[in-house]
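Of the protein chains in this complex, all but one are displayed in their positions.
Moving on to chain A:
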């Protein structure tokens, strides 16, 4: 229980209806005796704030406390003083009072809300009632008007009857007076308008009147009916025309077999309708069923057309968005591009044709000698130049060919030489082997093989020399150029002399010397044949002794 010197409790002014949400923080310390002010934050006017702030200041602390005590006691709360008199305050009672006030505040808020709610309800009820009242008033007034109208009519009728009575009376009086006088003075009678004499009023005349009247009416009706028939016929024609147009607009139904059976029916109906309507044209029936058929068929066709148009619209929109599902549907942009290109092409072709025509014309119609000579000269020059170009090209090509040929022949010579060398080597090796082999058996056949070999020696030697002289072919080539052919011929002669299977391969070597692959093959065959010949020779040598 500390001493609380100053505590300010927010007091709601009796005028304000606003609920003031406030937050209060109280700092207290049991020891400090300093004045403390509860802080309020009021969202509304500053006046309140200053008002609240102005309630208790440092000067009038005691008075404010006593005031608050009085107020609380009048509200029914216990006193905040610790004792009945004195300046010490009872904390517990203060807190209780505060709590009580808060509770009271909440209750009041709730009550206020309820009251507001009720107020709103009453307001809407009031509006509703006013409307009803207005309507009722209108009805009431209408009733009043109608009752007054009936009253008025009744009065009018009464007055009218009186009036009629007076009229009758007057009429009688007038008629009585008039009977005596001659009413009309006329100099002489005027003839009737139509020249005839007046007729007595009889039944016959009455009947005739009736007849005439009916005739007039009938003629009017007939005329109207004629007009309506004409109109009908025109409208029917228009409808049929429309139907034909719709049918022609629609795509043929046959292409869509996956359509529902309804459309299949429609197709048959269509044909039926056409048939029937054609019949109708011939007979000009206008009975109800035929009319209905026509309108129904038009409705059907129109629906189909509508669906078709909607489909086309969807397709177009899809095409624009870039997703083309149909093959035969080209997007508009592509189509336009294509057409643009085609147009360009056409333009160019046309221009070309024009220029060609012009030139042709010039040629044909040119009479000037000078110009023709000039032109001819020009043409000749052109041609000469062209020819020169061609000659140059030709010569170049010739050179190239020559070069190639030379290189090929060189290659062939080299190849031949190499082959020779190879053969020689092989022959030597075989001989050696053979000799080693036959050295066991006989040593008599040395001469003939040597003799034989001697004949082939120069070949082999040549080949050897050729193979050794492989590296500087250019040096060799001019000297060897006429010779390789001879050598090759020589080789071929030998080979021809030796055996046939070898001979097969020789012509290949000679004829087509520029083919390296073949020369390789030939070397192989040459090797084989070489072996073969050597073997044969060896065999011959065996037989010779």
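As a convention for this text, contacts are C-beta pairs under 8 Å (C-beta built on N, C-alpha and C of every residue); 3 or more make two chains touch, one makes a residue touch a chain; residues count from 1.
Here, contacts and distances are computed from a predicted model.
Q: Which name from "DNA replication complex GINS protein PSF2", "DNA repair protein rad57", "Electron transfer flavoprotein subunit beta" or "WD repeat containing, antisense to TP73" does UniProt give the chain that's left off?
A: Spelling it out: the chain absent from the display is recorded in UniProt as "WD repeat containing, antisense to TP73".
Q: Out of A:213, A:249 or A:437, which residue would touch the omitted chain in the full complex?
A: A:213
Q: Among A:50, A:131, A:205 or A:376, which one is in touch with the chain left out?
A: Touching the chain that is not displayed is residue A:205.
Q: Quick one: say which of A:115, A:132, A:145 or A:242 touches the chain that got left out.
A: Missing-chain contact among the listed residues: A:145.
Q: In the full complex, which of A:87, A:121, A:137 or A:167 touches the chain missing from this view?
A: For the chain that is not drawn, the touching residue is A:167.
Q: Identify the residues of chain A touching the omitted chain, counting contacts across the whole complex.
A: So the residues of chain A touching the missing chain come out as 142, 145, 149, 153, 157, 160-161, 164, 167, 170-171, 174, 177-178, 181, 183-194, 198-199, 201, 205-206, 209-210, 212-214, 216-217, 220, 224, 228.
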